[in-house]
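Only one protein chain is missing from this complex, and each of the others stays in its spot.
Our next item is chain A:
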């Protein structure tokens, strides 16, 4: 842990007031619980990741992460997990590989950095 003097704490651990500024559409999704409890984690990653930035592509990838047939997802990149599933003969959908190769998607799994 970096030792910071108290006057630098605000810079290290940016806090924002909850009144306004934060989009409330997060509360309507099932991820709201995860997001609100990990709000501090999101902010401490230096860019306030408050937007609900998971679009269709990300939700497809999250379904792939959660699919038990391909094994645990923690500790592996999505690409590695897809390749393992392919090598073990589990026939993972080809579109997942397409999504991972092209486009800006998160390389780690859903829980990456959060657990």
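By definition in this document, contacts are C-beta pairs under 8 Å (C-beta built on N, C-alpha and C of every residue); 3 or more make two chains touch, one makes a residue touch a chain; residues count from 1.
The rule we apply is simple: contacts and distances are computed from a predicted model.
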Protein name (UniProt record) of the chain left out of view, among "Transcription factor bHLH48-like isoform X3", "WD repeat-containing protein 41", "3-methyl-2-oxobutanoate dehydrogenase (2-methylpropanoyl-transferring)" or "DNA polymerase delta small subunit": "DNA polymerase delta small subunit"
Selected from A:61, A:76 or A:99 as touching the chain missing from the view: A:76
Sites on chain A contacted by the missing partner chain, in the whole complex: 68-69, 71-72, 74-77, 80, 83-84, 87-90
